[in-house]
Each structure stands twice: as C-alpha cells, then as structure tokens.
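Quick one: the structure is below, and I'll ask about it shortly.
A protein chain is absent from this complex, but the other protein chains hold their places.
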Amino acid sequence: MSERDPYAFLSPATAAAGVGLRTPIERAHLAAGAELTELEGWRVAAYPPADADAWVSDLSHLGKLDVRGGAEQLDALTAGLATGAARSDDGVWTLRLTPTHGYVLAPFPRVGALRDRIGAAAIDVSSGLAAVALGGARRRDVFNRSSGLDVREATFGPNRCMAGSVMRVPTLVLNRGEDFLMFVAWEYGEYFYDAILDAGETVGIARASAVPAAAPEQAEEATA
Amino acid sequence: MSFLLECPNCGRRPVDEYAYGGEVTVRPTSSEDTRALFSYLYFKRNEAGHQREWWFHSSGCREWFQAERDTRSNEVLQVAPPGGLA
Partner (left out) sequence: MKRLGRRKGELIDREGTVSFSWEGRAVSGLAGDTIASALYADGVRVFSRSFKYHRPRGLLCCSGQCPNCLVQVDGDPAVRACMTPIADGMAVEHINAWPSLERDALHALASATPAFGMQVGFYYKTFMRPRWAWKYYEKFLRTAAGLGKLDPAHRRDRRYEKVHRHVDVLVIGGGEAGLEAALASARDGRDTALVEEGLALGGRLAFSGIAAATRAAELEAAAREAGVEILQPAWAGGVYEGNLVPVYQGDTMYRFRAGEIVLATGTIEQPLVFGKNDLPGIMLGSGVRRLVNQYRIAPGEEAVVLTVDDLGIETACDLAEAGIHVAAVVDTREGDPDERLGVAGIEHLRGFAPVEARGSSHVTGVVVARGGERRTLSADLVVMSGGTVAQFGTLVQAGGSVRYDEGRRVYIADHVPDGVRVAGEPVGTAAAVPASAETAKAKQFVCYCEDVTTKDVHLSVAEGFASLELSKRYTTVTMGPCQGKMCHRNSGLVMARELGVDPDEQRVGVTTARPPHNPTSFSLLAGRGYEPVKRTSVHHWHAERGGKMLWAGDWKRPYDYGDPDSETAAVHESLGLIDVSTLGKLIVRGPDAAAFLERIYPNRYGDMKLARVRYGIVCGDDGSILDDGTVARLSETEFYVTTTSSGAGGMEQWFTWWNAVWGMDCQIVNVTSSVAAFNLAGPNARTALTGLTPFDLANEAFPYLGAGHAEVAGVPCLLLRIGFVGELGYEIHCPAAAGEHLWEALMAAGEQFSVKPFGLEPQRVLRLEKAHVIVGQDTNAESQPLEAGMPWIVKLDKENDWIGRYSIEWYQGRGNRASLVGFEGANGTVPKEGAQVVVGGAPVGRVTSSRFSRRLGKAIGIAWLPSDLAEEGTAITLSDPSGSSIPARVTLKAFYDPDQERLRS
C-alpha cells in the first residue's frame, strides 16, 4: 500500500484541525441543553456546575491506546504492572488488563507521540471506546444499580482496573480514586450514558462537564 | 444458572459474562476416516461428570480459556489458558 501508517484510518489523531471530532454522546448533551465547546480538536459538552452526590461525565475525547503483545513485552511496557492494576504517571494512565493486553490513556494531543514510543504494539482506539466517568460520594451506589461487578473498596480500590458487564454491555472500569472511569464500545456510548443517568436517578445524579473532570492534574491530585 | 466461573485473567464472575465454547475436542487431520470426521462434528460426549470445555469471557477480557467443570453440580474444578489444564 504505502509506507504510511497502516492504521491511520483508525486514528482520529491525524484528522485535520477543522474536522471537529464528536463523541457518540453529543446528541444526548445537546438534548440536555449542554453547550458544546472545543477541546483538543473535540466538541465536548459543558454543563453548569451542580452539587450532587453523584455525577456523570462524557470523557470520550480522551486519548486511548490498545496495547497487545507477549507477556514479557507487556511487562516491559507497563513497568511490571500486575494484571488488574493501573498506574497514573504524568497525566498518562497505564492499565494492565491481562498478561498480554493493556491500555494507555492520555490527553488526546499526546496519543500520536505515545503510539510512536510504544511502537507496533499500540493501536489508537480513541475513537473505539466511549468513556464515561462516574464520580461523587455515592458513585458506588449508582454503580451497583448498573452492574454486578464487585467494586467494594476492599476488592476494587484506587488504581485497579477490570473488564466486565456494566449495564449489560462489556465495559472496562478504572478506579481513578475520585471516580470510576468506564469505557464501552463507541456505538454503545449514548445508550451507556443514558443508562447510567437512569441508574443514578434516585441518587440525584448530575451531568458534569467534560473539561474540569477530565483535567489530568485534578485526577492526579485525587490519587496522590 | 448463576454459578461463578473464574476467568484466568479477570477472576470469578457470574457465568452470564461468558460464552460457552463447547467441549474440548481433537480435530481430525483428514477426511479419510468419515466416521471420525462426523463424530467430531456431530457427536458430543455430553459428559455427566467432569468435562473439559472452552469458555470465552465475552463481557470481560474477551479471551478464551479452558475449564474443567462437573456438569452435574456446576462445580468448576480448574481453569487455565488454552491448553493449560492439568
């Protein structure tokens, strides 16, 4: 074909500046009266701040890399992370799901450079996984209305990750300390966001903006 | 059916997170022995007891593994990555 990146068509990172990348939840945000703002090439939702015991936020604009290889290769790439563990380092999250499969999450502008650094093992799935963060003091209460996964503090504390069924769809869950960041297939994004909102209704769940919750510094502070 | 099955990667989960992949079998290497071919294709042992089988963690890590299960009680005796059963 060419010496060009064979997976360029998977990666929104190389889209031209004017494209305006959209999360799969955009229409739900517009229907809820959110304003769309520009962030790192994406159109993201801004909501007025709300004081609530649980909140949900669309962070699908995060950069995400799917990393696969041999167990030794993954050991090296994740600096020896155990299966089910995750680490945050300078705004970049590394997750080890299985001995041979992990994920790297980063601010979107850094995806290209990270992919270059990791090499062929990484595929850009920024556009393949919708990301929904569930936070607030009662986030576990909302989560338990969505999934049978065991997220008790003792079994699934901060810096843990797992894949399992949430709202009846396959989900990757990361405990960032201050919130659960959940990833589902892009095509399930809107369904998932709506379903989490519905699950949180009795708790008074609020919609939160993409920007403040997404700021990596903040996430780090919480886990520090 | 609500028994728990342990994925070698993800740990113990309800069985509805998985897809069942059938008994562990050995594939014939030619079409000469028609009887062997057809029995591989169409006849299941359907063991009432300890059975070795394939499972796919479809709601989780989406990887295959093997399990030995007592089909009478759904007790899972061991799980392992493909080919790793004791």
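The letters A and B name the chains in turn, as written, and every chain counts its residues from 1.
What we mean here is this: a contact is a pair of C-beta atoms (placed from the backbone, for glycine too) under 8 Å apart; a residue touches a chain by one contact, two chains touch by 3 or more.
Note that the coordinates shown come from a computational prediction; the quantities given were computed from them, not determined experimentally.
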Per the touch definition above, residue among A:Gly91, A:Pro107, A:Gly128 or A:Gly177 touching the missing chain: A:Gly128
On chain A, residues whose C-beta touches the chain left out of the figure: 1-2, 4, 6-12, 14-24, 27, 42, 60, 66, 68, 123-129, 141, 144-145, 147-150, 152, 154-155, 167-169, 185-191, 195, 198-199, 201-202
Residues belonging to chain B that touch the chain removed from view: 1-4, 14-15, 19, 21, 27-31, 34, 37, 40-42, 54, 56, 58, 62-64, 73-74, 82-83
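By our rule, only the chains that are shown with their structure count from here on.
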Length of the line joining the C-alpha centres of chain A and chain B, rounded to whole Å: 32
Footprint of chain A on chain B - complex, ascending: 9-11, 13-14, 16-17, 57-63
Complex contacts: residues of chain A adjacent to chain B: 83-84, 97-99, 101, 148-149, 162-165, 169-171
